[in-house]
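Here the structure is laid out as structure tokens; the discussion comes afterwards.
A protein chain is absent from this complex, but the other protein chains hold their places.
The first chain written gets the first letter, and so on, giving A, B and C; residue counts start at 1 in each chain.
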Amino acid sequence: MLQFVFRRLLQAIPILLAVAGLIFLLFSVIPGNFASTQISDGRAVMDAEAVERMNRQFGLDQPLATRFATYVGKLATLDLGTSFRTRQPVWHLIGERLWPTMQLAFASMMFAILIGVPLGFLAALRPGGIVDTVSMVTAVSGLSLPKFWLGLMLMYLFALQLGWLPSFGYGDGALRNLILPSIALGVAPLALLARTTRAAVLEIMNADFVRTARAKGMSERRVVQWHLARNALVIVLTTVGLQFGSVIGQAVVIEKLFAWPGLGSLLVDSVSLRDIPVVQGCILVIVLFFLVVNMLVDVLAAIIDPRIRYS
Amino acid sequence: MKLRANLVIGGALFATVVVAGALAPFLAHTDPVMDANLMNAEVAPGSEFWFGTDAQGRDIYSRVLYGARISLTVGIVSQLINTVIGVCLGLSAAYWGGWWDDFVNGLTNLMLAIPSLIFALAIMAILTPGLTSLLIALGLTNWSYTCRLSRASALSLKSQGYVQAAKVLGYGDIRIMLTQILPNILGPIIVIGTLGMGGAVLAEASLSFLGLGIRPPFPSWGSMLSDARDQITTAPWISIFPGLAIFMTVLGLNLLGDGLRDILDPQSRARTA
Amino acid sequence: MSGEALLQVENLRLDLVVGSRRFGAVKDVSFSIGRGETFGLVGESGCGKSITALALIGLLRRPLAFGGGRILFKGREIQDLPGSEMRKLRGNAISMIFQEPMTALNPLSPVGRQIAEMFVLHKGATWHEAERKAVEALADVRVPAPDRRVKDYPHQLSGGMRQRVMIAIALACRPDLLLADEPTTALDVTVQAEILELIRDLSAAQGTAVLMISHDLGLIANMCARVGVMYAGRLVEERAAQEVFRAPSHPYTGGLVASLPLLGARASHGRSRLKEISGVVPAVTAFPEGCRFNPRCQARTDICIAEDPEETALPRGGRVRCHHHA
Partner (left out) sequence: MLNKWFLSTALTLAALTVQAQEQPRRGGTIRFTAPYATSFTSNDSHVSPQIQDEIYTYALHRSLYRWNAAENKPELELATAVSKSADGLTWTYKLRDDALFHNGRKMTADDIIWSYTRIMDGSKSYPGARHIRRIKGAVDVEKGQAKEISGLKKIDDQTFEMTLVEKADPGFFLYYGQTAVYPAKEAQEPDFFNKPIGLGPFKFVEHVPGSRMVLERWEKYFKPGKPYADKVVISPMGEAASRDIAFRNKEIDVSILGPTQYVAYRADPNLSKGILEVAEVFTRNMGMNPAFKPFSDKRVRQAINHAIDSDLIIKRLVRDKAYRATGWLPLSSPAYDKEMKPYAFDPEKAKKLLTEAGYPDGFEFEWTATPNESWGVPIVEAVIPMLAKVGVKVKIKPIEGSALGGTVQKGDFQAYIWSNTSGPDPLTILKCYHSATPQSACNYTTYKNPAVDKLIDEAGNTDDPAKRIELLKKANAIIYDDAPVWFFNYNKAVMAYQPWLKGLQPNATELALQQYDELWVDASSPAAK
């Protein structure tokens, strides 16, 4: 098992390195620079000299190769650089935002898993039945809604019309504040998980070993408990891991809408302000987060499924 | 039975959108860009303006029709790019193997690790906002599933008799890939492509919300929806109709994809659901 | 086949349900198995032998459905038993071994536990006892080092080993009847003989009757006292095994026998597929009028197309369903 974890860790390193190189290249050709974004509100004024001085200060006047060398050198010591905007270490900024993003990502995945998986299960037990039809139509509909639109509707309904929940913000990090954004973010993975679970259960329902289990004289409940559930879970787990990626991606939209202080909103702000070190740092950390979550999922899958463990 | 319902409803929704887009110049009442008329700003839906008008006094019905062209272009072209990239990489990796296979595998893992919306956002920030940029951004960031799938299917086909036979006959690698392998793995790829089209339409809306979508003169549904978001409480029709159009299109594509999967790819239901 | 048959199947009909239409996938099949007897069912794939076995154990799934007839087990009709009653029989009094040892075991569960389930389900054992009995059961099927093997997962075992585990499961509760559906087809030739021997020895030792299903007439001949030959959902001939080989009565049986390279020398079963009978088994939805074998039969006459032959008792024992039987 340890060996398995270790191997998965090793596999993550080249990906991280490649991501680091890729985002460096991407953002070295991005038009505009931090200094000139500072006057776009039409209030501040900055002459060319000031812009140039600022660029020099950030090392943006250096040739690309030099900048890349500096960047890689810093990365090697796990230094993500200093934010142009706040002049603080990027680690510091990311550190402040990581927890809220993780809260949001985990909460929405929990929401998706706790509702989506049982729903898919129920749907699969009677394919073509009323539960199946209704839940699958709902799932496809959930997948077809633009996220921010859904978020706005949730705000409108649950905050403004019903007054049950706060419409925005992090508050003290309380659950009340977490509910609406997690639902808005969790609907799509919920729908996908419900569909995956349904398909997985249906597939396994027809598997030979389930027939064996029935031939042993097991009741359907036992079949599900002893044999079907765990096998379906392995398939569902993989989907959960991959869905984490899209949840973190979509969090950008939801965080902006709900004024949620996560990495996503930091990333969007930093992109528009051309605060390149923060952009790079955010993407690296998001990718790392995704890789770690997927590794955990793989480890979990390996615990359940011995075939993964030994392959 | 249920399978048919998926296909029929999904196909009908999608066909409606295609027809609406294709016939937009005939069906539309006004030009979607030039006919801003501030005297008609924010008229509620009625007999003159079926879907009402927006803040600039443009006919939303006409704009939604023209918007179908943009959304379809976004969906179809970006998915074509994704599919071509994914299939080329996947097929060649499976066929040639070796370092090329390792490279493609690494690239695929890399693409999977960066959330596609974030990747697209980065590309949109680098290119200036616009249709072409959007097609590139969405076309370059979603091919990993297609690639994985075509690689896996091609690997299993590679050792089959008829492929080996084609090799013995001295067919070129490319020819074998295109004539012997590709036709046999097309089904699942079409399914992924169809579902991906819906995803692209939604991604366009998300990018518009983040201020990095398609900008005028194109009336894209995403930008219409995003622009109208603070009017939700006052003039809801401005956002409801483009929102419905997105919903219908994506729903249609998802149902169509499901239906196609039941026909074209009955085995792999679980894996790509 | 004394009067008190263990299993008696009468006019069994199994339907393939497509929408509102029902096609008789198996029709008018009758046979019986005595206590401790080994009965063989032989036929090409798609002839209905496997679903007959599934019907016996009550595991028909959509789109297949029970269509009529009676199944008597120890004199008791079981075709309409409620689920809970049937479950008491299943695995306990009647158990089944499947063709695919690779997939018939749950990949996520140690084999010991999968055997132990039988004792928990039917004997009310605790898991602890059951695990211990599982070791014994593994030893019974001649698995070396059973105390260690019980912890293994199916993917760690060879095909032959897995089939042994399946047999251990099937025989765990000492059933009266074992349904063995092509138990060796998916195995290496060298392993096949061992598995067959195992089934024969254990069933003999426990007094378990066996319904051996196979497309391989040679295998059936080696294992069974009596043989039923199925074609397109009908039992076309049912006789003592030696009789069938010596003088096949139905033209289809004749074809099967002729296709055997050398009686008794079951070196390579794969070769014995029914190449010599031209044509293919018709689809369930398109069974021909008259005798179902008529499109492929060399002895066909007009009556074969016009009329469905009745079952005829043969003078030397057994039955045949042919207008022109030998």
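Just so it is clear, a residue touches a chain if its C-beta (ideal position, glycine included) is under 8 Å from a C-beta of that chain, and two chains touch if they have at least 3 such contacts.
All figures in this text were calculated on a predicted structure; none of them were measured in a lab.
Visitor: Give me the visible chains that the unshown chain touches, in label order.
Guide: Displayed chains contacted by the hidden chain, ordered by label: A, B.
Visitor: Could you tell me which of B:Ala5, B:Ala41 or B:Leu107 touches the chain that is not displayed?
Guide: Result: among the candidates, B:Ala41 touches the missing chain.
Visitor: Decide which residue listed in B:Ala5, B:Leu27 or B:Ala55 touches the omitted chain of the complex.
Guide: Touches the omitted chain: B:Ala55.
Visitor: Identify the residues of subunit A touching the omitted chain, counting contacts across the whole complex.
Guide: 31-33, 35-48, 50-51, 53-54, 57, 85-88, 93, 96-97, 100, 152, 155-156, 159-160, 163, 166-171, 255-262, 265-266, 268-269, 272-274
Visitor: Kindly note down the residues of subunit B that lie in touch with the hidden chain.
Guide: Here the touching residues of subunit B are 33-39, 41, 55-58, 125, 128-130, 211-212, 215-217, 227, 229-235.
Please note the rule applied: only the chains that are shown with their structure count from here on.
Visitor: Chain contact graph: line, ring, star, complete or other?
Guide: Contact pattern: an open line, chains touching in sequence.
Visitor: Based on mean C-alpha positions, I'd like to know which chain lies farthest from subunit B.
Guide: C
Visitor: Roughly how far is subunit A from subunit C, centre to centre by C-alpha average, rounded to an integer in Å?
Guide: Inter-chain centre distance comes to 52 Å.
Visitor: Quick check: in the complex, which residue numbers of subunit C touch subunit A?
Guide: 57, 59, 83-84, 87-92, 95-96, 98, 100, 103-109, 117-118, 121-122, 153, 155-156, 166, 169
Visitor: State the interface residues of subunit B toward subunit A in the complex, per the touch definition above.
Guide: 1-2, 106, 109-110, 112-118, 121-123, 125-126, 128, 198, 202, 205-206, 209-211, 222, 225-226, 229, 232-233, 239, 243, 246-247, 250-251, 254-255, 258, 269-271, 273
Visitor: Under the stated contact criterion, what part of subunit A meets subunit C in this complex?
Guide: For this pair, the touching residues of subunit A are 207-209, 211-219, 222, 226-227, 230-231, 234, 304-307, 310.
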